[in-house]
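Here the complex is missing one protein chain, while the rest keep their positions.
To keep things simple, chains are lettered A, B and C as they appear, and every chain counts its residues starting from 1.
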Amino acid sequence: MKAARLHNYNEYLHIDEVDEPKATGPLDVIVMIGASGLCRTDLHLKDGDFKEIHEAEGVELPYTLGHESAGWVHEVGSAVTNVEIGDAVVVHPLITCGLCRPCRAGDDMHCVEGVFPGLFVDGGHADFLKTHARSVIKLPEGVAPKDIAAHADAGLTAYHAVKKAADILYPGTRVVVIGAGGLGHIAVQCLKALTPAEVVVVDRLEPALELARDIGADHTVLADGNEVNSVTELTDGMGAEAVIDIVAEQGVEKVAPQMVRDAGTYYVVGYGGALDIPTQEIILREISIVGNLVGTYNDLAELMTLAGQGQVTLHTSEYPLDAINDAMVDLENGDLRGRGILIPEGASA
Amino acid sequence: MKAARLHNYNEYLHIDEVDEPKATGPLDVIVMIGASGLCRTDLHLKDGDFKEIHEAEGVELPYTLGHESAGWVHEVGSAVTNVEIGDAVVVHPLITCGLCRPCRAGDDMHCVEGVFPGLFVDGGHADFLKTHARSVIKLPEGVAPKDIAAHADAGLTAYHAVKKAADILYPGTRVVVIGAGGLGHIAVQCLKALTPAEVVVVDRLEPALELARDIGADHTVLADGNEVNSVTELTDGMGAEAVIDIVAEQGVEKVAPQMVRDAGTYYVVGYGGALDIPTQEIILREISIVGNLVGTYNDLAELMTLAGQGQVTLHTSEYPLDAINDAMVDLENGDLRGRGILIPEGASA
Amino acid sequence: MKAARLHNYNEYLHIDEVDEPKATGPLDVIVMIGASGLCRTDLHLKDGDFKEIHEAEGVELPYTLGHESAGWVHEVGSAVTNVEIGDAVVVHPLITCGLCRPCRAGDDMHCVEGVFPGLFVDGGHADFLKTHARSVIKLPEGVAPKDIAAHADAGLTAYHAVKKAADILYPGTRVVVIGAGGLGHIAVQCLKALTPAEVVVVDRLEPALELARDIGADHTVLADGNEVNSVTELTDGMGAEAVIDIVAEQGVEKVAPQMVRDAGTYYVVGYGGALDIPTQEIILREISIVGNLVGTYNDLAELMTLAGQGQVTLHTSEYPLDAINDAMVDLENGDLRGRGILIPEGASA
Partner (left out) sequence: MKAARLHNYNEYLHIDEVDEPKATGPLDVIVMIGASGLCRTDLHLKDGDFKEIHEAEGVELPYTLGHESAGWVHEVGSAVTNVEIGDAVVVHPLITCGLCRPCRAGDDMHCVEGVFPGLFVDGGHADFLKTHARSVIKLPEGVAPKDIAAHADAGLTAYHAVKKAADILYPGTRVVVIGAGGLGHIAVQCLKALTPAEVVVVDRLEPALELARDIGADHTVLADGNEVNSVTELTDGMGAEAVIDIVAEQGVEKVAPQMVRDAGTYYVVGYGGALDIPTQEIILREISIVGNLVGTYNDLAELMTLAGQGQVTLHTSEYPLDAINDAMVDLENGDLRGRGILIPEGASA
């Protein structure tokens, strides 16, 4: 089969002909890829940002990238009971053991044996992906793999943070979403579906704000250096009960906490920067800061329900899998509109 | 009456003869002080650390310090129904309106009209204190004002943080308390009363750790520069589900987050330092950081229950109110054992 | 002023000329009534259903009915700070003390000193109502008293139950509302605003189901004796995660629990019947049953937000206050469409 593989750091991918994966373990599932989302993390992998951690974990190049996958079940291990060959599925990005204490609490991302295809073992930028019974979710009727592949990681991450924030969002509250790109526009839709809160979207780009308004944002604020004041004005001088920061780098993580109301919560989704908050401010304002890491299997299943109901839709640009390097270049240059989706030749028929 | 008043910043207090306060509003309550706790914040006030905020709020010197008070009801306004003259009471440090949205949710500390005696208006280092019906709690039988005065602020703050942490502390979890002084030794007792978690106490001083062991700490760790490793060893290499940081300054706030297990929570109680955590760490470890500001009226009532049951006891050193400056000097010099308690002459009879 | 008063049980009301109430306590608020909702409880009061409890509580006839009030602040006591004369307000049905432990937790309905005007003291079917600072909520701009008077009790009760249910309603879950009348049609709107759940409405009357569909119900089921099967079919044979029973009498309370999915919850809002469930069924299906009693002050404030946003609207029929007995007859005969609203002469100008 074809697979887009990383041979050397700081070099674009090779489209290699490699052996198809086989279901060797009793709970293995082989998925024929229908669509595979291109993530900014793929660029980081290419650029060698994971070199150190790869070496620590014993990852050897080349291997296949891709951690946002959807497709159809192609082969199953002997003990798989939850899907059948031919089922359309989305693939949760982590392979979990189902036996450790976090798994037993539904906290998939903290599985003590978790394996992350596309980051540490062969992933989904290929014709086939080897995953596990605990990582596949059947798609609702009418939903095609290419419609929702990008939910497998990007959408899931946005949904997970929104679901945490929903706990404190009742009528009359406000929530700020910083960053109206790939994750942000899913977060806005999830907030509208799950909560009665007013949604304020902050972004540096006017077109992103326009999209935010189209999908339901109640207010938009241009990040022009005056964004804290603008949010303060939109929130009766108090700040927002919840701020969801999809960016959290390049100084955004310094201003975002100022948008949080006393007793409110700052949800960190993006990364790259560093918090720098006096403990006195944390105390006197009694604010909380909450990290968010991808999401659970059930989170992804719930997001699929929203997708099936038409409550959350993705904006995507499709590329043939063969053209993955073009997609990567477009993503690097800011020329990729919506989420980039790679379609293997066999799936596009 | 006598009152210990701040006349000038950077100068010890004056014991003045001033008019007794009167119940002028319908919900006013005048408390004859039985005991008044001395807090490190009193030193900060004396040292002028609140000068700027005093000026911003229009506070004029001289005024009476003291924000940890207990005593007996001396006079009540026309609409007071919850206490009667002669009742022994502890005084919640904040006067709240009972009408705003936070008050209506039981979130007293975020009252939009809150007034803080001892910080901004006359406080309890005096023979009498003017407070409000919504700030007084009757003491359980057998509990005297001097036994629990220090709970009014220090104990309440410790209890409030412990109650938040209790939500995530089930059998098999660990909680670290950093700082085994005034607040810390109450936190340890509250943790033992409210949770089945193993309690690990970290402090720079061996005698503080000895006290911690006496009151129920399961493990103690000397903060000798190797404390993160020690905590890691005590927690199977994982860190603790909850870390309650009573210090949060002088670099402690930099090492404390390293003691938190993935998916765990860092409760900030002390202040003075500043958080400096990469957003990537917050995300990848999916940790939370939670601020804590004093506590609610019901928190204080619950703490009084624990005091009445003998589950939480205070270590105190008593001084006559007249000797408040001696107590302040002792506190500054590290010569004050336990919490300093000031006793007006009339109450010591 | 004019007041509709109950002189004898089993007799319609008298429109009496009585003295206007005065603000005698420091937190009293006199509201000039803009609109007063007619509730089925008014019929029960007229019919003597409360005779025994009235005698036990020392209530003497005649007195003024009416416990769903909205209007404008007319006079305030000396200590009232949250409203000013002329403010448009809705009136929470209970007068609470603000001092007891339930009040301090925001649990208004369990105030140990609660007073219920219209049931035990003079209520709002009059030109003026005496209430309390803790019972008035300013209306959002653009909302008139007659638009939302019926929310003061009926809407609040529906909202309170929905808010509890919202905790377990995530994407993919289903909620059944039994009874699509006054409370039911508010519950449906609140569910659509607060949750992503599919809403199934059950009623005996086709026109009520039609209204339910108009305001957002995803499915409707005629209660024709086969309603449990119908709900089961609509929920993949499992039942619904939440069942909100606005009726809970005449046998409905016997079939409603059968619509609940294993591990689900049955919310009881209506009354009149009696539960009859084997403890074995409660255990083996691990279901919960949750009572609901009116709602909190903050609940009502949140509902006003939804009303101001146009997310919840009421269907009403207006009558002059003088014609209250006509309204009661219409309600008794099933001839009253929507919620009956009484308008004093002075308010209709």
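Here is the rule we use: a contact is a pair of C-beta atoms (placed from the backbone, for glycine too) under 8 Å apart; a residue touches a chain by one contact, two chains touch by 3 or more.
In this text, all values refer to a predicted model and were calculated from it rather than measured experimentally.
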Listed residues C:P62, C:G273, C:P320 or C:G346, member touching the removed chain:
C:G273
Which is it among C:N82, C:S230 or C:N292 that touches the chain not included here?
C:N292
Touch with the missing chain holds, among B:G58, B:G142 or B:P171, for B:P171
Thinking of the whole complex, not just what is shown, which of B:T41, B:T232, B:Q258 or B:T305 touches the missing chain?
B:T305
If the missing chain were put back, which residues of chain A would it touch?
25-27, 78-79, 81-82, 97-101, 104-106, 108, 113, 133-134, 296-298, 301
For chain C, residues touching the missing partner are 102, 107, 109-110, 245, 248-249, 253, 262-263, 268-280, 282-293
Could you please point out the chain B residues that touch the chain left off the display?
163, 170-172, 193-196, 301-303, 305-306, 309, 311
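Here is the rule we use: only the chains that are shown with their structure count from here on.
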For the identical-sequence pair chain A and chain B, what's the CA-based rotation angle in degrees, nearest 5?
180
Most contacts: which chain pair?
A-B
Taking each chain's centre as its mean C-alpha position, how far apart are chain A and chain B in Å?
42
Cα centroid separation between chain B and chain C, in whole Å?
42
For chain B, residues contacting two or more additional chains:
none
